[in-house]
Structure formats: structure tokens, C-alpha cells
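Yeah, one chain of the complex is gone here, protein chain that is, but the others are all in their spots.
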Amino acid sequence: MNILVFIKQVPDTNEVRIDPKTGTLIREGVPSIINPDDKNAIEEALRIKEEVGAKVTVVTMGPPQAEKALREALAMGVDEAVLLTDRAFAGADTWATSLVLAKAAEKLGYDLIFAGRQAIDGDTAQVGPEIAEHLNLPQVTYVEKVEVLDGEVRVRRALEDGYETLRVKLPCLLTCIKELNNPRYMNIYDIFTCYSKEIKVMGLSDLGLQKEEVGLIGSPTKVKKSFTKGPKAQGEKFDLPPHEAANIITEKLKGMHLI
Amino acid sequence: MKKGVWVIAEQRDGNLQKVSLELLGKAREIADKLDGEVVAVLLGYEVDKLTDTLIHHGADRVILIDNIHLKHYTTDAYTKAICELANERKPEIIFIGATYIGRDLGPRVAARLKTGLTADCTGLDVDDETKNLLMTRPAFGGNIMATIECPNHRPQMSTVRPGVFSVPCADYERRGEVERFNVDIKEEDIKVKIEEIVKSMKEKIDITEADIIVAGGRGVGNKEGFTLLKELADTLGGIVAGSRAAVDSGWIEKDRQVGQTGKTVRPKLYIACGISGAIQHLAGMQESEYIVAINKDSDAPIMAVADLAIVGDLYKVVPELIKEIKAYRQSCEVM
Partner (left out) sequence: MDFSLTREQQLAKEMFEKFVENEVRPIASEIDETERFPIETVKKMGKLGMMGIPFEREVGGAGGDFITYIMAVEELAKACATTSVILSAHTSLCCWPIYTFGTDEQKAKYLPKLLKGEYLGAFALTEPNAGTDAASQQTTARLEGDYYILNGSKVFITNGGYADVFIVFAMTDRSKGTKGISAFIVEKGFEGFSIGKIEEKMGIRASSTAELIFKDCKVPKENLLGKEGMGFKIAMATLDGGRIGIAAQALGIAEGALNEAIKYMKERKQFGKPIATFQGLQFYIAEMATKVEAARNLVYKAAWKKQTGQNYSMDASMAKLYASETAMEVTTKAVQIFGGYGYTKDYPVERMMRDAKITEIYEGTSEVQKMVISANILK
């Protein structure tokens, strides 16, 4: 079985801090990691490989330093890694990104595609389903359990208040959430062989795409501006009768969309 | 033809999801700025009884796609239906609620319509000059806000999380059009077989995952006091936790302890009731996004760390707070 896993290298946004004085993002020293949901995707592919046998290939679109994420995946035990990199890919929104990844999937071939549900920097959860649309594949998102059957998979899909059990024929695309499994660590065996494996590199022409279809130019959505919420305000203290105090709290909560 | 501002109204088992009504309110605002028409697109099987509610909450027109294959959500059937309709009617804008279903459907529809989608918008507005939709959303784990445009592709699409906008007040006198749209959906179109749908409560409570925490300390005084805190937590959709003092006194379980020897939490909202704020406790919660402290002692260490420090008796303030929140919720009820 041929399994593709799409991953993204992201800054560890759990470590990103806002400078309390200026209100701007502190990016230095923030490590780059494999997007957490993508680790669940890698783990599931490896689990299936151990159970029924498969070749697991990890694919990422990114700048050259995304190679590190691929090496980490190899160090977890995946068989092959592919880097899709080209200046033209930069600035892509989810449409342009999914197009590149889908073209790569066509070139590489697959029986089953895994992706993480969403990336912790973009937070859109759009790329997985958009890849499925480009490839005309059935999709299941929010997958929290996978069972491989003959020519199809049985999956459990999470809902807010429960779940659905679905059966889908292969090939199909599944997006993974953290409840799916516990991603394994890199292991010493694979850490010491991962750098001797060759990473396949593919660019614009290898994928048969035009400059206008990808990157910033090929993106239907554009960022008009970005901003931080501003420095954290000083704390406020109030000594008031209970009713008024409750009122102040409620107004604050309303303002923060918490109620 | 008037510019269509569409809301894909989500229903499950014949129940309209609240987020669809929240979106109708916003769609109304946007449509008014564009001199457009608010259209609710409702998919399902035998769900025509829901059309009135959609009109009462702001839809000028409801397009009903009623088909047995739409009874339960499937990506394939819903995407096919919406895209056929959209390709025919060419809406200017489509809003979808960012529920587990909406986040599955939105990108599939956007990709099929070859347009852009902006997810989890917290702000929606219209640019004065270009009349393009301005979609504002958080990124980088919420550390940054970005305003996005989709200048050259139509429809412009956004998803919005439940609770971000408020449900508009219902106008029961309001009238609108209801039209049926037929889509030919065959069983072979649906590539996913539903074996079962199970409703279940999430099992274990992990306080480190909660968005809203109401925590009690020594000032609560007894176990019964935590029932009051639980009521506040339930009202807010959050969970109860406690300081070491509360756990040691047996008022709350150890797995809900916040602090150096308990757990570290970083919720969106942390309400500390009767907690003094010793350094071991602060170590476990000081990174919360917004801290409210209620304490009789104005100089308790926690009051200096809180974003909102209320000097008062928690047994007087918390019941008032619960009352106020419930009253606010009731002021615009959903059918």
C-alpha cells in the first residue's frame, strides 16, 4: 500500500509570545516543528505500515529549511520524503498550496492520503479538503480512528457531541486530529540513518505548473493587513456593590465574545 | 440582480444550528452595505418547517434544497448541491458556520467553485471603495489578527465560529420568499457510507484543555461553596478547578488542582474566587489570557496579577454574575 502524508513545518506557536510592552510578536528563538496534527497523520501511517505493510512517503511544500521537518519524519520511521520547493510557491494561500500538493500527489501516486486537520499558524483546516477536491477524492475530516479493510477504510469522525462511523473506498483523503493517536518520538535507529536517505526535491516545472497558478499570484485571497491585538492593558481593580461588580464582569465577557 | 449574500444554514436532525442565525444577523449588515439580498440556503430532508425561523432572523429569501440524500450531512451530496446552485445563481458572498461540518464543507465548496475561503473570521465588513468583503481572523494561535480580501474571485467565502457574533433578535412579522431548488443526487454520488451516528458526552475532564476555568481557593470556605462555582462554570460553558488549599481540604478532586504541584493551565478566561494567589498557585495560571479575581482582600497577591480585580465577597458577587449572564442570554432567545 502506498501512503502519502502531507506535513507542514510551522513555528511553535505555543512558544510564541507577545512582547508586553510593544504588543508585537517575539519570533526569535521560536523553534520550528512539524505541525502537531500532521504528527498524528504520520503516526497513523506508520501504524498502518506496521499492521498491514505499506510504503509511507512524507511530502511538504516549503522553503529549503523545511527539509528539517522531513528529516524528523524520516527519523520517526517514514520510508521516503519529498520537498516541494520553488520561489514561485511563496505567499500561497490554501488554494494555491493545495494545488501544488495535489499535483505532487498525482506525480507520486498513492492509495491513501493523510493530512493533519489544521496547522497551528494558519489555523484554517482548509488545505486537506481542497487537495481532495483537486484530486476528486472522497474526504473525511476530524478523523479519530482508522481501520484498514480490503480496498477501503472504516473511520470514526468526530463531531462536537459525538462521532460518526463511516466507510470509504480507497483512494481517499483523511485529515487527522490529536485524539487519533499518540505520535511516536524520533528513535535513535532512524535518527542515525535519516540523513543518508535522499530527499526528492520537486519544483514548479517538475509538477507541470505555471507561475501564475501558484504562490502569491495564484492565491485568490490576499492579506490586506495584519496586526497584533496591542499590548496587554494594565489590570483594573474595582471595589463596588455586588450587582455593579457583576455588571462590570459581564460587560467585559461580552466584549471578549465569551458569552 | 441584487448581490446575493448567502448563509448556508446548518441543520442537524431537523434542528437549526445557532451559528446559522448568528450569520444571518451579520449577512443582513453586509447586505445592507452592498444593497444586496440575504439568502439562506437550507439543505436537508423534510426540513421546510425551518424556513420561517430563517426569515424571522433576517433572510430575504430561503432557497430550500430538500432531498432524501441530504438527510444526513455528507461532503459529496452537500458540496454538489451547493455548487450547482451557486454556479447558477452566482452569489457575491457565502457564509458558513465553522462547525465540525462547516469546516469540512467550506473548503470543498470553495475549491470546487475555484474561489478563496477565509476561515474562522471574527470580523466581517465591507471596504468603502472597492465594496470587497473585509474578513478579519486570528492566526499564529491567536497571537496575530489578519484582514483578508478576495478581490478577483467570486463568491467571496468566509466561515465563522459559533458564538463570535450574536443572534439577531427575531422579527416574527417579517416576510420573505421561499423557493425550492432541485438537485439530482444519486447514491453513487456519495462516496462515503455512514455506518452509525453516535451521540456521546466527552469522557474525562482535563482542566488543561478548558477554555474557561472557574477556580476556588481557601476563601470558598467549604465544599458546598464549590456547587456555586460549578453553577457559574456551567453557565459559562467552562469547568471548575481549585487551588492546593481547596484540594487539601477535600473540597475538590486532586486532578483539578492548579499550581506548582498541580497542573498548569492557560485558558482564555480564569476566574479566581477566594484565592489569595500564593506563588505556587500563580505558577499554574499566570499565563491565562484573561484573569478575573474576586477576593475580599484588596491586597491579596492575585489582585495584582488579575486583569480585572473585584474586591468583594464571592458569595455575593458570583450569584449576581450568574443572574446577569443568564439574563443577557435570554434577551435574544433562539427558537
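Which chain is which? They are A and B, in the order written, and residues in each are numbered from 1.
Simple rule for what comes next: a contact is a pair of C-beta atoms (placed from the backbone, for glycine too) under 8 Å apart; a residue touches a chain by one contact, two chains touch by 3 or more.
The model shown is predicted, which means the values in this text are computed figures rather than measured ones.
**Student:** Which residue from A:M186, A:V223 or A:L240 sits in contact with the chain not drawn here?
**Tutor:** A:M186
**Student:** Thinking of the whole complex, not just what is shown, which of A:E72, A:D93 or A:E130 touches the missing chain?
**Tutor:** If we include the chain that is not displayed, A:E72 is the one touching it.
**Student:** With the full complex in mind, choose from B:L85, B:I144 or B:L282 the residue touching the hidden chain.
**Tutor:** B:L282
**Student:** Would you write out the residues of subunit B that touch the absent chain, in ascending order?
**Tutor:** 260-261, 279-280, 282-283
**Student:** Over the whole complex, note the residues of subunit A touching the chain we left out.
**Tutor:** Residues 71-72, 75, 185-189, 191-195 of subunit A touch the chain that is not shown.
Here, only the chains that are shown with their structure count from here on.
**Student:** Help me check something: in the complex, which residues belonging to subunit A touch subunit B?
**Tutor:** Residue positions touching the partner: 11, 13-14, 16, 18, 25, 93-95, 98, 120-130, 132-134, 138-142, 154, 158-169, 172, 219-229, 232-233, 235-240, 242-243, 245-250, 252-254, 256-259.
**Student:** Residue numbers of subunit B touching subunit A in their complex, please.
**Tutor:** Of all residues in subunit B, those touching subunit A are 75-76, 79, 99-101, 103-104, 106-108, 110-112, 114-120, 122, 134, 137-141, 143-153, 163-164, 191-201, 212, 236, 268-269, 290-292, 294, 298, 303-313, 316-317, 319-321, 323-325, 328-329.
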